[in-house]
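With one protein chain removed, the remaining protein chains of the complex are shown where they sit.
The block that comes next holds subunit A.
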Amino acid sequence: MAAPMLKDKGSLQFEDKWDSMRPTVLKLLRQEPVTRAEWQDLFWDVHSVCLWDDKGPGKVHKALQDDILEFIKQAQQRTLTHQDDTALLKAYIAEWRKFFTQCSYLPKPFGQLETSLAGKTVSSVQKKNSPEDSIVRKLMLDSWNQSIFSNIKQRLQDSAMKLVHSERMGEAFDSQLVIGVRESYVNLCSDPEDKLKIYKENFEAAYIEATEAFYKAQAPQYLADNGVQNYMKYADMKLKEEEQRAMRYLETRKGCDSVQKKSLHIGQIASQQFQLTECCVHVLVTAFKETILAECSVMIKRNETDKLLLMFQLLDRVPDGINPMLRDLEEHIKNQGLADMVAAAETITSDSEKYVEQLLSLFNIFSMLVKKAFSDDPRFLTSRDKAYKHVVNDTTVFRLELPSKQKGVAKTQPESKCPELLANYCDMLLRKTPLSKKLTSDEIDARLKDVLLVLKYVQNKDVFMRYHKAHLTRRLILDSSADSEKEENMVEWLREVGMPADYVNKLARMFQDIKVSEDLNSQFKEAIRDKGHGSIADCVNIKVLNAGAWARSSERVFVSLPMELEDYIPEVEEYYRKTHSGRKLQWHHLMSNGIITFKNKVGQYDLEVTTFQMAVLFSWNQRPLERIPLENLRLATELPDTELRRTLWSLVAFPKIKRQVLVYEPEAQSPKDFQEGTVFWVNQEFGLIKNGKLQKRGKINLIGRLQLSTERTREEDNEGIIQLRILRTQEAIVKIMKMRKRISNAQLQTELVEILKNMFIPSKKMIKEQIEWLIEHKYMRRDEDNINMFIYMA
């Protein structure tokens, strides 16, 4: 190598050298074999010319350009000889590929040219210079672009699109041809700002346009020929096909080497894919949105989940496309739910188990629909919840009449009876009943969870709380819980589903009270045994409960107790005073109960009775065979009239027993029909009949549903609910005012509902009334300038 350098020294001008360089350059362009010596000489010559000849770099560049243009011209001629599109494409791609390969080789020997033209130091240029930024490469690509490409790009593009079109029509062809064209578009651009400019402006635009035109022609025809349901399959299939096709024919990820650029590049690609998809969705789905949607409600009714899923997937690509589907689903759940409830009204109104089962089965049906048809999409789940809530809180099948005595006018506002029935069902599961005995522990747990699930949708949860607490009271006092562990679990579950803490705490307190009472009992029995009252102590159990947690109403009913019990009570009170101080005791005989032994000539029976029943029956102990008129019984027991009548009715007409404990005359249809002179006597023929045979001994529970509620309690319960709502609303308003100091009416209403919604939804009317009340009592006032603004008054 040293020899030629010395020999040629002094004649290193461009003109001297180009003649020896040119053949190699042309060979390289034509992809002809170049010997190692020729290749290395080219490096050397470029180097020498650029370093020794001041005007050398410019001249080399110019000469190179001429040769490249000349070469391209020939390539163009070769290509254009083909008339047939496929042949043209084939020829072009062959030429292009060859040329493009050379784009990576030819610039290599011209490294020094690059440096000289850039006028920079060798080291800094070498750092920056990547093959793609090479000036020679740019020269090559630009030349190609300007000459051959701009001349035939339209034909190329058209030919490529024709191929894609025939592929869409089902004809097979060499996909490499389209890919080849696309590659030339992608690689042609030498603009470093946007490498995909040429590709995007030409190939991509043409591709999308062709796609759109194709389906604009095809889709309506298909729809007309095959109907909507088949069309949906078609559209879905075509969308997927086009996405696949776009992956093949549109640029995906090529041509970038630096990490940063690459990521930018992918972003661009994603947007192109998106553009194509958007275009397809527009032509295939959006254009027929209304027609497709018209099928939705029918499909929901027919539970055609596969078709719905398809529709959902199609329309979910359209902005707001699924909104009408959501409305259809809601509409369906409301209509179907209510229709089913009304159809089953007869059974479900009388049977809370059936009612809850019906509600749950509806819930499961709807949930299954949402799962299968809409893949549990959150938007559809929300619609399900909204509509199901409507069904649960509906008042057409049955309602709970809540009195609202405002300003003396008694009005009722119907509410869903659902919470009451849920509470009843809970009671059936937690109490010792045929149902709870039949089910396994896991089944009971599952059903309790079901109750909580439905409860979530109930708006008037306070009604559930009230009834649930009443049932719990009854279970604890009558000791009729099936499983105390489940009882306490249920309390925790209620806490978990967001029941108000003070309510749940009271329930928890009830369990504590029962345990405390058990201890008290055993201590008391010890104490009284020492005093010689052992025998009665053995048969008496005392429950002393916290009035704050247990008492539902102020109602206490007086009854004259049998003597032995009347004597016993002061003993208890005295003992209690010794162990506690500052407490007063009130006896609630309405809640108390016991077992008495009834002996007659037929046999001997244990009767489980309320204390009222006990008091009535004990009236006969002094006069076993006498017929006693109603008024005398009232004197003996001191019970209020309605309670006495109810108690007597339970003893003369207890359901499902053949021989009643008491007999009476004259005949009556209801407790109200008893006359003052109606006489009652003990049925000496009373006996228990089992399997058609009279039993000499046995046990029967006569308490039934009597215990713990009087005629008035039910009405009072409902009034109590309203009273509590009023208090809760006032409390919540004050709480908000205290925090906000100043708040608009609308904001106040919103925050109020937020606080109260776990118990009930306050009516606009009630909110207004309570605001008025609070203003009247100077808790707050209206802003003088703005009637809709409230201000807190400390």
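Things to note:
What we mean here is this: contacts are C-beta pairs under 8 Å (C-beta built on N, C-alpha and C of every residue); 3 or more make two chains touch, one makes a residue touch a chain; residues count from 1.
Heads up, the rule we're going with is that contacts and distances are computed from a predicted model.
The subunit not displayed here is recorded in UniProt as "RING-box protein 2", chosen from "proteasome endopeptidase complex", "small monomeric GTPase", "Ubiquitin-conjugating enzyme E2 1" or "RING-box protein 2".
Contact with the omitted chain, checked across A:P324, A:P500, A:P562 or A:P640, is made by A:P562. When the missing chain is restored to the complex, the residue among A:W44, A:F100, A:F598 or A:W773 that touches it is A:F598. Touching the missing chain, out of A:K200, A:H332, A:K543 or A:R645, is residue A:K543. Within subunit A, the residues in touch with the undisplayed chain are 477, 479, 502, 505, 509, 512, 535-536, 539-551, 562-565, 567, 569, 572, 576, 579-589, 591-600, 606, 611, 614, 617-618, 620-621, 624, 682.
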